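Every protein chain except one is present and positioned as in the full complex.
Letters A, B and C name the chains as they come in the text, with residue numbers starting at 1 for each one.
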Amino acid sequence: MTDETPSRFDRAFGRLRRVWQGIAGKPTTEDGAPFRFDARRVAAKIDECLAARGGEVSARTQAAELGETYLAWNERDRSEFLRLLATHYGIDRDRLRASASALASASEADVADAEAAVRRALIAPRVRLLTQFNVLPQGVKFLVDMRAEVQRSIKREPALAPLERDLKDLLASWFDVGFLELRRITWTSPAHLLEKLIAYEAVHAIGSWTDLKNRLDFDRRCYAFFHPRMPDEPIIFIEVALVQGLAGSIHALLDENAPAGDAARADTAIFYSISNAQKGLVGLDFGGFLIKRVVEQLSHDLPRLKTFATLSPIPGFRAWLEETMGAGRPVLTAAEAQTIAGAAGQSDGAAAFAALIADESWAEHPTQAEALRVPILRLGATYLTEAKSGGRARDRVANFHLSNGARVERVNWMANRSPENLKRAFGLMVNYGYDLGELESNHEGYRGEGRVAMSPAVKALLKGR
Amino acid sequence: MTDETPSRFDRAFGRLRRVWQGIAGKPTTEDGAPFRFDARRVAAKIDECLAARGGEVSARTQAAELGETYLAWNERDRSEFLRLLATHYGIDRDRLRASASALASASEADVADAEAAVRRALIAPRVRLLTQFNVLPQGVKFLVDMRAEVQRSIKREPALAPLERDLKDLLASWFDVGFLELRRITWTSPAHLLEKLIAYEAVHAIGSWTDLKNRLDFDRRCYAFFHPRMPDEPIIFIEVALVQGLAGSIHALLDENAPAGDAARADTAIFYSISNAQKGLVGLDFGGFLIKRVVEQLSHDLPRLKTFATLSPIPGFRAWLEETMGAGRPVLTAAEAQTIAGAAGQSDGAAAFAALIADESWAEHPTQAEALRVPILRLGATYLTEAKSGGRARDRVANFHLSNGARVERVNWMANRSPENLKRAFGLMVNYGYDLGELESNHEGYRGEGRVAMSPAVKALLKGR
Amino acid sequence: MTDETPSRFDRAFGRLRRVWQGIAGKPTTEDGAPFRFDARRVAAKIDECLAARGGEVSARTQAAELGETYLAWNERDRSEFLRLLATHYGIDRDRLRASASALASASEADVADAEAAVRRALIAPRVRLLTQFNVLPQGVKFLVDMRAEVQRSIKREPALAPLERDLKDLLASWFDVGFLELRRITWTSPAHLLEKLIAYEAVHAIGSWTDLKNRLDFDRRCYAFFHPRMPDEPIIFIEVALVQGLAGSIHALLDENAPAGDAARADTAIFYSISNAQKGLVGLDFGGFLIKRVVEQLSHDLPRLKTFATLSPIPGFRAWLEETMGAGRPVLTAAEAQTIAGAAGQSDGAAAFAALIADESWAEHPTQAEALRVPILRLGATYLTEAKSGGRARDRVANFHLSNGARVERVNWMANRSPENLKRAFGLMVNYGYDLGELESNHEGYRGEGRVAMSPAVKALLKGR
Partner (left out) sequence: MTDETPSRFDRAFGRLRRVWQGIAGKPTTEDGAPFRFDARRVAAKIDECLAARGGEVSARTQAAELGETYLAWNERDRSEFLRLLATHYGIDRDRLRASASALASASEADVADAEAAVRRALIAPRVRLLTQFNVLPQGVKFLVDMRAEVQRSIKREPALAPLERDLKDLLASWFDVGFLELRRITWTSPAHLLEKLIAYEAVHAIGSWTDLKNRLDFDRRCYAFFHPRMPDEPIIFIEVALVQGLAGSIHALLDENAPAGDAARADTAIFYSISNAQKGLVGLDFGGFLIKRVVEQLSHDLPRLKTFATLSPIPGFRAWLEETMGAGRPVLTAAEAQTIAGAAGQSDGAAAFAALIADESWAEHPTQAEALRVPILRLGATYLTEAKSGGRARDRVANFHLSNGARVERVNWMANRSPENLKRAFGLMVNYGYDLGELESNHEGYRGEGRVAMSPAVKALLKGR
């Protein structure tokens, strides 16, 4: 063994620990002494970094010190610092206006110089400091987390907006999708990485290491995008089940005791969870790229796979349905109304329907549930394919997948019986199908005319067949 | 990313899965059909492997098939196979005797040939088959596990002994300590490896992933020996706490909620657990090598470390004490007897002592506990340093460390209050000190004259000071 | 072994091979057919990429195709493409002027929107395409090489300037020094990487693999910066010799037959070569960072090292001296003139000096050489420390190191006897000393007042002592 491994490990982790301590707000410096924000001293330090009198090399060293101090501050002190950056190190508006004015009236001979002057005037001095922070051992993560902090505060402090824009521009350039590496995550991955899946999973919470292991079993795949400078931090990750035929129930997939299937015989890959892991990268969209890369990867590795589809929630279904009914619009077909009336022993099917879905108790009564099955499935499909807002699907999950070029493949009854999902979607989940050959045209149709692609089965469902 | 990683992973793990399935006794072959042991067919296959008519390359392929079949058998079938190997593929005794006889009377000119003939006669045919199994993807692990199975059955089936000896000889050669690699295990190690620590820990059971993470924290070290052909299987591992001063209580070390110490300031490394991970390697001793390598490694990485010591159980203490008392030998000094008599409000200190230690309730009564403290500590030291069996320390843990050249450093009161340890050692634990400069002479003194090395503090304790 | 390694290798290299073929101008596409630039088709493809109608995912795919086509073009076709990008996909000047005008007169309420509009107007459409190229397997190298091509043509085609600026801005952001990884290069490094050292070495050409091996011997170090997305391409690299005392002759360092010294005993690290490897990164300065990182690294690894210095050429020495003499300024001290006059058997020392240095034949005559030694050393020091141009050292190598905060440590006689160096610097070389404790103040003094730091020895030399 190499005696160095430990120390490398310790160094990296010592840093990370300080990062977490800092982010968590413990007011400790390396020697344990409390350390507080002091506007005058901090401003002097920033000025030194920006002037770079000792050369850019030493300016970076000083920026790194400032960055480590930032991590040692508590949350209030960090806020002070962000406010200082946002308000004192921005663009010089007068200089900008003057240069804009000069550009507006520049002669052809001077226009290039005038343009360059505007360009310079548009770069806030703080951008240099933000860039200098990149020499911190976890510099990229530092800036991502700084933006996450700005995001948290920006609603009550609109003055942070220019800082937020600079951070976003910087991160958008550094997190260009071309820099991201797709890596498979398995049960042989490092524990400190797997631990983050547990922390970051946003769709179906991971309850334990056993739950996690089930999601990394032989009939599963998990992929994440990583940035080369944040090798231990997933940017976004996706969980996939390899099955035979479309999966219509999340319970089977999350059952830790179910035996693993045979990946080599699977014909379908079900994407049942996709989570953004970095709050500081909000607004940078990697989901579509991730799904497409994973589809390509799986197609290559497992040529028997023919179908790629999600198993997704329909978060806005009940809200839309209640709104529709509240507006007095009929939602049932005559046949449906009649069936429900019959099942409920009432004469007014619409009223019976409204009463039934008012709470979730119907799910425990097989007869009631059976009566609801047909209309709820049809209405779910209707919601997904017809409910629009600004030309886009009203359901945000639907909008994400349709924008990626997917199609509505199948709506599934009793797919997720958790109380929460019974409440928001009457237990429904939906498969969105990703067919590489159709993605572009679907995307174009959706983006242009708002056309929603769907399978024949969904079309038939809409027609009540 | 490379699309290949997954498939390599799958292949390796698919194998392992089959291995586990096999070991676990599921009677499945690759295509799911049940497959049973058939002595005639198996013997024919073995004969083919040994004859190697199609060349050694193809003989190995056939041995691999046989090996995979073995893994698919249930436990009873595997036993049949082992019995077959043990009884039908051993040494030809008649040939051996004849060659021995020829050697005994060989002329000087013929002695070399006669010796070679004996040498050949001593190699059982099955050894070739066992070696051929090495081409299995997990061939070394296969043989290790086969020996573990033989070990399990050998008591009720003494006929397995020659097979056991051949396996041990083979593994002793392949597991020469020079082949083992020392690797540090951390929280960044693969989960499927960490999982094995949980499974194999033999001293202080690891209760959860949180418990495990605590043992891999910044102030801990964990090292294991690995064999190059079993890279995912620790052979033996050791857990170390970096502390200031000798640690005298196991509870502090195992407290998941205690904050991590500062490894860089530690002056003492406490080895608080060492576990053999492979039942199939019983009898091959790596513990001494592991401790010495870890002491060297830590000395190099953390030069502030000055003391290296264990925190070890004393499993045989109560048994010895009760035996001694049962034989009517006095165990208390006069002063001790008087103190205990006083504390118990009785006149006979020896009787009071015997009554007190009869169960573990004294541990909940501070006065009783305090009265026992001095005599129990002294008796513990006496047991460790004076109780012998065949010239060796009677306590098996003591014998292990003294053989390694360690010394009895300190006996610790209330070091492990678990009911089990109160029962077997009245709550005591002991530190064995590993001083690199003394190991050789201590070892020699112990091995030769049975001299037990001990610290001045322990000497003083023995003298009742 | 993993069967995949080969294919990964092949894929990566297949790409690279096509890249090289492309750069080398072979007009082949993947199927071998010639493929020529067609402005209309190319513009249509670019428009499609920029419109991204099928979504950004598919736009990137199309950009990648365009990029691979570019690599398949010959040089003339590639030039056409670059011209197209430079002239048709730039900023819309009218829109820019209008937005600048609006900003100049915007009310306080509108100024943020007006600023945003200018910002948008300043981004040329081609920037999006350049970014999209980043998904190519060697996307970053692609852009670096594209900028190298632009650089080659820009003198005769000034219209490429805006494209050059966009490429530089993009690369400056992506090659922020915080992203670069320092890696040591040794004789155990991959051959295809070592091959590049041979190709890129810019100071002392590497003549053979034996020469290279000597530069990677036990008493040498070689470090390079790498970008995570160009792992096989050094950005800049430096060669270091570990010696005892300052090295004053390049010949000893480059002697392949000299025995390797003992790195562990060395007290001095001599940086004898530093080469930028990527023409497409001209203008982005990494040299200072590299030297400082290497000094830190070596200090950590080899604590006996006390001195860090270069052994550098003085390229402009003769030119300056001849210029000075041509201007009629005396260059010799009286004592020097007298000595030279004596050695030459002439009365006019200045004339004799001029005659002597007119060609390099003096170097073969020990007496002549000895007569020149003192004045040439002193004049060399004078040139380095006093000859200025625009407040900076006139010698470009001196300016680089002085800007980094180094000091003139020692001027070395007969340090490089190659005809070329005799010609330009009379055989002199200079050591620049890098003392971490002084770098900042030296840099500041040099940048501010143009103060040149120097060792006491050099000061004494200047005073003729």
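Criterion: a residue touches a chain if its C-beta (ideal position, glycine included) is under 8 Å from a C-beta of that chain, and two chains touch if they have at least 3 such contacts.
Just so it is clear, the structure is predicted and the values come from calculations on it, not from any experiment.
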{"item": "Residue of B:Leu50, B:Leu96, B:Met325 or B:Ala363 touching the missing chain in the full complex", "value": "B:Leu96"}
{"item": "Candidates C:Arg128, C:Arg184 or C:Arg318 - the one touching the absent chain", "value": "C:Arg184"}
{"item": "Of B:Arg119, B:His251, B:His365 or B:Lys423, the residue in touch with the unshown chain", "value": "B:Arg119"}
{"item": "Residue ranges of chain B at the interface with the undisplayed chain", "value": "53-58, 60, 91, 93, 96-98, 100-101, 103-104, 106, 111, 115, 118-119, 122, 131, 134-136, 139-140, 173-174, 176-179, 228-229, 288-289, 292, 403-405, 439-441, 443-444, 447-448"}
{"item": "Contact footprint on chain C, counting only the chain that is left out", "value": "1, 3, 5-7, 9-10, 13-14, 17, 181-184, 186-194, 209, 213, 218, 221, 223, 232, 263, 297, 300-301"}
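What we mean here is this: only the chains that are shown with their structure count from here on.
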{"item": "Chain occupying the middle, per Cα centroid", "value": "A"}
{"item": "Mean-CA-position distance for chain C and chain A (Å)", "value": "41"}
{"item": "Whole-Å separation of chain centres (CA-atom averages), chain A against chain B", "value": "48"}
{"item": "Touching two or more other chains - residues of chain B", "value": "3, 5, 7"}
